[in-house]
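One protein chain omitted, others in place.
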Amino acid sequence: MKVRIKELTESRDTVNKWMERYGVRFGVYKNNVFKEQLFPFDPIPRIISHEDWSYLEKGLKQRVITLNKFLWDIYHEKNIIKDGIVPEEFVYSSKGYMPECEGINPQDGIYSHISGIDLVEGKDGQWYVLEDNLRIPSGASYPMIARQITRRVSPATFQEGDVAENRNYADMLQGMMDEMNAGRGISVILTPGRYNSAFFEHSYLAEKTGATLAYPGDLFVENSTVYYTGLYKERVRVGCIYRRVSDEYMDPMVFEASSMLGIPNVMQAYRAGNVALINAIGNGVADDKGIYYFVPKMVEYYLGEKPILQNAPTYLPFFKDDYEYVLNNIEKLVIKDVSEAGGYGVVFGKDLPTDKLNELKALIVDQPRRWIAQEVIDFKDLGILEGEECVERKADLRAFVISGKETKVWKSGLTRFSRNPDSFVVNSSQGGGFKDTWVMEK
Amino acid sequence: MTANTIISAKKANSLFWLGRYEERVYTTLHMLRKCYDKMIDGEVGDYWPLLNTLDAYGSYQNNSEFTLGMMYDKGNPCSVITAQTKAMDNAILLREEIMSETLSYLEMSVALMNECSAKKDANIICLQPVIDWSLAFWGSAEQRFKNHRALYIMMMGRNIENLDMLIRYNYGYERIALAYDSLKRYFRQIPNIIDENLEKKLDMLITHDKFRINDVDYKHELLVSLNKFVKV
Partner (left out) sequence: MKRYIYNYQTITTFSKPIDMHSFLLRCQPAINERQKIENEHVIISPDYWTESGVDAFGNKIIFGGTTKPQNTFAYVSTGLVNIKDEATEQDEKNLHIYTLQSRLTWLNEDMIDLARSLEHFHLDMAEHICSLVHEMLHYVPNTTNVDTPAWEVLQKKRGVCQDFAHLMIALCRAKGIPARYVNGFLTGTGQTHAWVEVFDGKNWLGYDPTHNCDTRQGYVKLSHGRDYADCPVCRGIFRGNVLQQTLINVTLHEL
């Protein structure tokens, strides 16, 4: 594609203006003060060729189907542990493992209904999975609304008609919610409230799917059935809750006792099969940084297939060979703290002075289970507009996979980039922006 | 999926206050324009009556401080920017009821007001788009609300705010009776939303015979009853 800088700059400013008009923001806490920021949009799309997409689509389906089987297994028979594929320490000491979910049978056996798989493309054209997000992956609303706006701002760009539609995300979501609801009642999106960083997304998805946006206190349980309650204490049954409240706050009767964000006794309704929770509770055990290492092995174990997608080359100091390798090559590896999230627990060996490296080594020697190490992938950079210039920056791709009765991959995704030319971290809470992701139909 | 027609207590409250604050943006700008007009050839302190009528606190040293303060002072509960921000705070909770298109008029108003405030633009004409967007907001709401009860709750807020202003500014019987009628159109559509005793009282107070807008006690009773009238 020929990059026409002038038109793109103009369209960038117009699109960003429209984003402001629609309140497309995300919230951040700085020094404990809540602030809303616009999520800066870059108009140069990431374009994924038809061939690449066919490969990714197959691989993503395979991976998510596998992860759902793994979650079922962990909360039921635990065959994968018995068969020695995944060591039990990695499962049971994971923060995301919830013994309270043992033996619960979610609707149709699905745990991860909405999966956000983070990928990067290497310079060699090879795609690598960096992370699976199976709890509350957010971000689909941004490319959705960006597409809506860019089509309006520069219709000519889309006239060729080869870019796959992405505004159907809401339909995919709604379809899956309907299946999980199984006609029991209304579907709601449960938000912790407007001071959640992704509140825009919660309310926008509610609008686009026709679900009711429920706030803490709007839902209650009676006779193991969940109801949405109105101004006059009238009620309507809830069959499906797309909850954007994290596991530990969902039920003060079972988890965090002081939580006012959750629904008391919802776990009993869930266990009784009277309500679907999207995503299921306890998924954190499968998107744990330590468990990530085992996903390709899981694909072979559960499906008897060769894994299509590759992990970034990863080492677990927990294993003896890897332990030696990590300690000897630490200066060229990325080290991730399994016990932390949000991009802060990620350290690049090359950035550390010798004393810090030794400190880190000592920590690894002390608690090998707490760390994973990865080779630094030479990302393919993407062009972004910086002022009126096109510059190259690191970017990743969060692909969204929706699992209802069928597992479907959304033909788009959230491409995030880092503003800082030296940074490999593209987390939006650290000041990056996003791009639309175009999947080519031909 | 079953459609939901129930409005939660929290949303009803937001709808009501969205209606009130958005109407307050409009009426405050309207009153300010009148006041600023008077101040062109008037004296220092010509704004005091307006400030008193609004129960406002805060002290402004001169006309230009007052002008800027009433438009952009976030610490002044009667300023236009406060009303607009509060309207937005309620509206943001209601996106899926009122739809993004409708919400966007408020987003634009907030953005414009912040911009003008940063520039300290004291000419009220710079806020004309806020008035235009406010009217566009009401029009869009009427068209796009899927749940009519939600629309009526918001319109009750709007009409109560309007009535409140008319009473504060000692409008005549005809205007107030008409505004009360308009309010009734909405609460008749929603069972149990108002306090029936207060309705009886308002019915009695807003009659040709009883109407005494210059009587402090009468006016006070009217305002108190009106402001406690809706149960959200």
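Which chain is which? They are A and B, in the order written, and residues in each are numbered from 1.
One rule holds for everything that comes next: contacts are C-beta pairs under 8 Å (C-beta built on N, C-alpha and C of every residue); 3 or more make two chains touch, one makes a residue touch a chain.
As the structure is a computational prediction, the values presented were derived from the model and not from experiment.
Judged over the whole assembly, touch between the missing chain and the shown ones holds for A.
Although one chain is not drawn, the whole complex shows that of A:253, A:327, A:357 or A:376 it is A:253 that touches it. Checked against the full complex, the candidates A:115, A:187 or A:265 give a single residue touching the omitted chain, namely A:265.
Of the candidate positions A:6, A:30, A:233 or A:442, contact with the unshown chain belongs to A:233. Listed here are the chain A residues that touch the chain not shown: 88, 92-93, 99-104, 217, 220-224, 229, 233, 252-254, 257, 260, 264-265, 268, 271-272.
The rule we apply is simple: only the chains that are shown with their structure count from here on.
Centre to centre, using the average C-alpha position, chain A and chain B are separated by 42 Å. Residues 20-23, 174, 177-178, 181, 183, 185-188, 194, 199, 203-204, 206-207, 210-215, 217-218, 228-232, 234-237, 239-240 of chain A are the ones that touch chain B when the two sit in their complex.
On the side of chain B, the complex with chain A involves touching residues 1-10, 12, 92-93, 95-96, 99-100, 103-104, 107-108, 111, 192-193, 232.
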